[in-house]
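Only a single protein chain was left out; the remaining protein chains are all shown in position.
Up next, subunit A:
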Amino acid sequence: MDIEQNQAELIDNFVKQASAQKGTALGSVILEATSHPSLFAFSEILALPTVAELEGTENSVYLKVLQLFAHGTWSDYKSNCSSLPQLVPDQVLKLKQLTVLTLAETNKVLPYDELMMELDVTNVRELEDFLINECMYAGIVRGKLDQLRRCFEIQFAAGRDLRPGQLGSMIQTLSNWLGTSDNLLVSIQEEIKWADTMSELDKKHRKEVEDRVEEVKKSVSVKLQTVSRLKLSSEGSRISTLNLVE
């Protein structure tokens, strides 16, 4: 996952900066972090004690902004517009990118209409440009644009910061996956056994048929010798009677 590698350095930098400062100065660090074009992970910064202190003070708006960027979407911002400070265009762009990632969490195929509604984009051309330039070239999503069906098929999307409850559901998904693959392993083994038994049966059947053919061949060759003598004599008498009639 190269995105994570790219981000690791940036995260370290911002964490150092944020832990060194307090209060309003933190606000500017948060602003810088949320507008940085390659940073999509904010939970490390959120976890810092200096940032958590912002709760309840006059700078708590910055904390709210950080939380919005960590877990929220563009529509969350629009509905809470009043309590949050004005966002810089870089931040707007980043929030929209993060919105796409959140949408990718639930569905693998995103219809254009839904995307346009969530991202406040009016025409398809703009939406596609946004998806191609901002999302795919940044490397946070990989997928195919299906213009005929007006949807975006996502093959890979980078992970967003985890909400506290998500860990449980991830573990659930993993255990389901494990269960399915275990069942599959068992059924494959049964198929292999079935294939082997069927080939055994087939060989046995073939052998039986050949044995019977051999038996019949032997008995027929014995019969032929006796039958031929009988037939010759009866045929000889028949021809002689025919001649007599003529």
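Here is the rule we go by: contacts are C-beta pairs under 8 Å (C-beta built on N, C-alpha and C of every residue); 3 or more make two chains touch, one makes a residue touch a chain; residues count from 1.
The rule is simple: contacts and distances are computed from a predicted model.
The chain not displayed here is annotated in its UniProt record as "COP9 signalosome complex subunit 6", chosen from "Origin recognition complex subunit 4", "Acidic fibroblast growth factor intracellular-binding protein", "COP9 signalosome complex subunit 6" or "3-isopropylmalate dehydratase".
Screening A:L26, A:A41, A:L66 or A:L110 against the full complex identifies A:A41 as the residue touching the chain left out. Note on the undisplayed chain: of the listed residues A:E55, A:D129, A:D182 or A:E210, the one touching it is A:D182. If you put the hidden chain back, the residue from A:V88, A:M117 or A:L167 that touches it is A:L167. Touching the omitted chain from subunit A are residues 1, 4, 7-8, 11, 41, 43-44, 47, 104-105, 108-109, 155-162, 166-168, 170-171, 173-175, 177-178, 181-182, 184-185, 188-189, 191-192, 195-196, 198-199, 202, 228, 232, 235.
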